[in-house]
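First the structure, in the form of structure tokens, and then the observations on it.
All protein chains of the complex are present and in place, except for one that has been dropped.
Chain nomenclature is as follows: A and B, assigned in order of appearance, with residue numbering initiated at 1 for each chain independently.
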Amino acid sequence: MKTSALIFKSIEFRREGFYLRADNTFPAGKLTVILGPSGSGKTTLLDLAAGFLKPDRGSIMEGSQDVTSLSPEKRRVGVVFQDNALFPHLSVKDNVAFGPRARGMGRRQAGMVADRYLEMTRISRYAQKKPSSLSGGEKQRVSLARALAIEPEILLLDEPFSSLDASLRRDMRNEVRRIQRETGITAVLVTHDQEEALSLADYLTVMRDGEITQMGSPAELWNFPDNLFTALFLGRSTRLKIDKISILKSNLYSVETAAGSIWVEQEGEIPDLPATLIIRPENLRVSNSGKIRGTVIEAEYSGDQWKINLSVPGNSSDQIEFNCPDAAAPIIGDSVTLLHQPGSVRILPGVVS
Amino acid sequence: MRYLHGKLSGAGVLLWPVLLWIAAFALPLVSVALKAAGSVSELTGVIQSPYYRGVLGFSLKQAALSTLFSVLLGLPGAYFIGRHHFPGRKILRSISTVPFVLPSILAVLGFILVFGNSGLINYIRQSAFNGNKEPWKILYSLRAIILAHMFYNFPLTLRIVGDAWYSLPQSKYDAARSLGARPVKAFFTVDFPRLAPAILTSMVITFLYCFLSFAIILVLGGGPQFTTLEVEIYRLIKYQLDFSRGSGLAIVESITALGLLAVYASIDTVLRRRTADDENAVKIRTPGRISGWKTLPALLYLIPALFLIIAPLISIVVYSFLNRATRASGLHLSLTHWRILSGSTRVGVSVPLKAVIRTFILGISVAGITTFTAALAGWYTAHRKGSVVKLIETMLFIPMGVSTVILGLGYLILTNSIPGGKALRLAALTAAHTIMALPFAYRIISGRLKLISPRIPQAARASGAGPISAFFSVELPLARGAIVTAAVFSMALSAGELNATIILAPSGFTTITLAIYRLIGSYDLFGACALGTVLIVISIISFLTLDKYGEQTL
Partner (left out) sequence: MKPTRIFLLIEAVLLLLTHSLFAAGNTEKEQSKTLIVYCYDSFSSEWGAGPQIAESFLKENGINLIYNAPGDGVTVLNQLILEKENPMGDVVVGLDSSLLERTLDAEILDTYDSPALKNVPDELIFDTSYHLLPYDYGHFAICYDSEKLEVPPVSLEDLTSEKYSDSLILMDPRTSTPGLGFLLWTEAVYGDKWPDYWQRLKPSILTITQGWSQGYTLFTAGEAPMVLSYGTSPVYHAEYEDSKRYRAAGFSGGNPLQVEGMGIIKGTKNRREAELFIDFMLGEESQKTLALSNIMFPANAEVVLPESFNTALRPEKNITITNTTGNIDAMINRWTGVFSH
């Protein structure tokens, strides 16, 4: 299968109070996940990629081909919809054969293509059934097979698992991953589920208010978020408003917060105030020599450990989150000091309002 | 350039409906308007006259009452037809459309034979009371007008709402039930709001029909105390050649109708917006059986409803087999009047077979072109937003609010300025029937198309189908039930239409309805009934066949 990168060049799109901008490349042969809260414009981005919507400005490329003015049927883009959008009047096989037929293939040949993809998605035995008699997971497999049957250069998946239950969701996730690897297709998947996003993605992007905030490998985004929104949206984080930053030496700073004075080791330029300090929970542990102080306000047991929330006296928007093994867990109301690795802390511009 | 593609294909799709509308509707009206100079000054006179105000008042009153009762009678039927399987369901569905096909004169006859002073009901009553009772005067009153309008129009509710009910998604209702709502409550909070657009549509169509009706009102009302605006328009235009005053009245009539349509359109928009959701709307509830506590109300409803439709039809059929000719023998069974079909009539021409074929071809053409046109317009309005959509919707509804007398006059003026002969006249006839059926067909089809999730055609587009191809291969099949209903109504309207047919049919082109009208005009009532029977039987068979196709499982 030929694959191409999906490229958004200076795209702008405006609709009744909504403004989307994008200037990104979704790399060829990789699965890129767009994560974002609802209303952030994820689906609009896919609709633009598929040609259901036309941008007001900028251009969309499939590899080296400009497809901005092409209608959906002229692009080589397969789409798996959130509500699967199967054709209820056609059998499973006819649904899958629809694309090849629409692209001019003969009936028999299209049937063979359909069979191949039904097999790939492991639903051959339902070929003759109508979609209405299938379960949610099966429907999504058909939807996937239908999207793949046109042998697209780009596969778009719009919250494909949102209507499935947890275990089915995991299965389907693996299935999509497997098929994407097998076919080597460029895939873009939209979701609001961060576990899904982190586990699936070759590349991860986070969207907010119609804008892609950051793009990179999941680990990169997790460990080195370059903006407050990404940091807070992706997993739990301790966030402390910074009152003052003093340089100790190159790349090492002392940061004043309501929770205490904290050392930070960070490369590159440090943002001006207002700024916020972010620490991932796994990088904090209870220690008497710790510099970060707070009071336990929430403790939630999750089997192997406790998830603890601390409040910081003096600043109500500050919050400290960390994990703690069963034996040493503090209880609500305890005062706790925490130790951190200076290299695992990020100073990011802006404050939580 | 960005939107060029979309705009062009939209304009292309609209080209045909708009051209048809202009040629078959706007042009005749304009030609009348050109003849009716000065009608505006007549308007004030019309509005100030207490007589015409009374006439307008009565037109509205009888239409409102007829609509109320037609819809009330139709709703339970829609429920049974939309949500249940029961023996005779398909027949009921198909038969209920037959009154539409029936020329009004036969419908009146059927009514007289059942409800008249010496009709079936009074006959039974007389027999029961040994003939000592005064006949029970059911007809010749406002009540009779309403009853006849119910007979004609409740199938609209039955089918339009029934189809909507049938394609209502199950999940919301189930959700309401699982939250603890009793069935009645679940219906009123969940299903009813979603049915409301369909109910409203059938109400408006029924109202307009009754508002513009007049032959039935005169005969069954019993006298000029029941006069509608249409009667006066007919008199002024047709018998007085008073175009300016006639047009003045027609303008009042149309403005009233259009005002109603405007109110309808805004309510409809609100209703649809309120019930709009992202649901696929193709998960269809499986109809259940009528059982348990439902049996009694079902029977209490179905039997009288069936009687109301079927008894007049049956009496026409029976009547065609009767021979009451000689004074001595009275009524007896006879096939005499069926000679008409074999061709051994008094003038020795075999017309009826040809008439049947012509009615059929005309009906199929009209149904085909109407559904095609309605589907194109429906595609546009389902896929786009904005003022053009509103304009198109209004354009396609206006023909319902315009007097057929005026439209007929327009055709009369047009046909003599285009001498083109038979071909053009037939084309004009087809166009006239199409424009009459189009408002229905459009409402029914676009209503269904709007329920289809936009993701479905998008999926087809992404698969490689062009916009038109996606429409034909995916959206239209999904709207099949609605399309069939629209086609059935269009065919029925065409088969039963008389006024435009008389004006436009070239000599030698006789439809069944025309033949019936002419037979009655030349005293041969029984022959007309025989032909009416043929019409009834053929309609039932065709509607059954069509409906079967429309009801194949989705």
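Everything that follows uses one rule, which is that a residue touches a chain if its C-beta (ideal position, glycine included) is under 8 Å from a C-beta of that chain, and two chains touch if they have at least 3 such contacts.
Not measured: the values here are computed from a predicted model.
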**Q.** Of B:Leu229, B:Ala257 or B:Leu426, the residue in touch with the unshown chain
**A.** B:Leu426
Q) Which listed residue, B:Leu229, B:Val402, B:Ile503 or B:Leu535, touches the chain dropped from view? A) B:Ile503
Q: Could you tell which one of A:Ala85, A:Ala102 or A:Met215 touches the chain left off the display?
A: A:Ala102
**Q.** Residue of B:Phe86, B:Phe100, B:Phe154 or B:Phe214 touching the missing chain in the full complex
**A.** B:Phe214
Q: For subunit B, enumerate the residues touching the unshown chain of the complex.
A: 35, 51, 54, 105, 108-109, 112-113, 116-119, 137, 139-140, 214-215, 218-225, 227, 231-232, 234-235, 238-241, 319, 324-327, 345-347, 349, 351, 358, 361, 364-365, 368-369, 372, 409, 412-413, 415-417, 419, 421-423, 426-427, 430, 465, 468-469, 472-473, 476-477, 502-503, 506-510, 514-515, 517-525
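Basically, only the chains that are shown with their structure count from here on.
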Q: In the complex, go through subunit B and note every residue touching subunit A.
A: 1-3, 5-6, 278, 280, 282-284, 453, 455-456, 458-467, 469-470, 473-474, 477-478, 480, 553-554
**Q.** Residue numbers on subunit A that touch subunit B, as the complex places them
**A.** 50-52, 54-56, 69, 71-73, 75, 77-79, 81-83, 85-89, 98-99, 102-103, 130, 132, 146-147, 149-150
